[in-house]
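In what follows, a structure is listed as structure tokens, so that the remarks can point back to it.
Removed from the display is one protein chain of the complex; every other protein chain stays in position.
Our next item is subunit A:
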Amino acid sequence: MGKRVLLIEDEPNIIEAIRFILSRDGWTVETHADGATAVAAVDRKCPDVIILDVMLPNKSGFEILRELRAMPDHASRPVLMLTARGQQKDRDMAEAVGVSHFMTKPFSNTEMLDVVRRLAADASGQDDGHG
């Protein structure tokens, strides 16, 4: 069974692009567009990798990540943060709340794919014993 990605993003065209790139590589891509219920969606789906946008309706990506990190189940779950806000303070903020990797939009497709693969591999290496 292929690995699963949860894409939390609200721009339809960006969702379509990422879904295309990842599914071609054998990933199962699930999406979620609303900030307020994103944490619950992660809790339900327990994806291998999360791709998280920052400017989401109702709750920001930073906030979601902060909440996730406070939950034992998701404290070390790989999160790739993708954002159109590329200023240094945004990057600092992402680091502060515990991001696994930070990328600005627009991104290179291959680079994004590499990061997702690497995050998944790191995680499975770490969690070996648990399966």
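General remarks:
One rule holds in what follows: a contact is a pair of C-beta atoms (placed from the backbone, for glycine too) under 8 Å apart; a residue touches a chain by one contact, two chains touch by 3 or more; residues count from 1.
One rule holds in what follows: contacts and distances are computed from a predicted model.
For the chain that is left out, the UniProt protein name among "NADH dehydrogenase", "histidine kinase", "Cyclic nucleotide-binding protein" or "ABC transporter permease" is "histidine kinase". Among the residues A:85, A:101 or A:117, only A:85 touches the chain that is left out of the figure.
Only one of the listed residues, A:11, A:92 or A:122, touches the absent chain: A:11.
With the whole complex as reference, residues 10-14, 16-18, 20-21, 33-34, 55, 57, 84-87, 104-110 of subunit A touch the missing chain.
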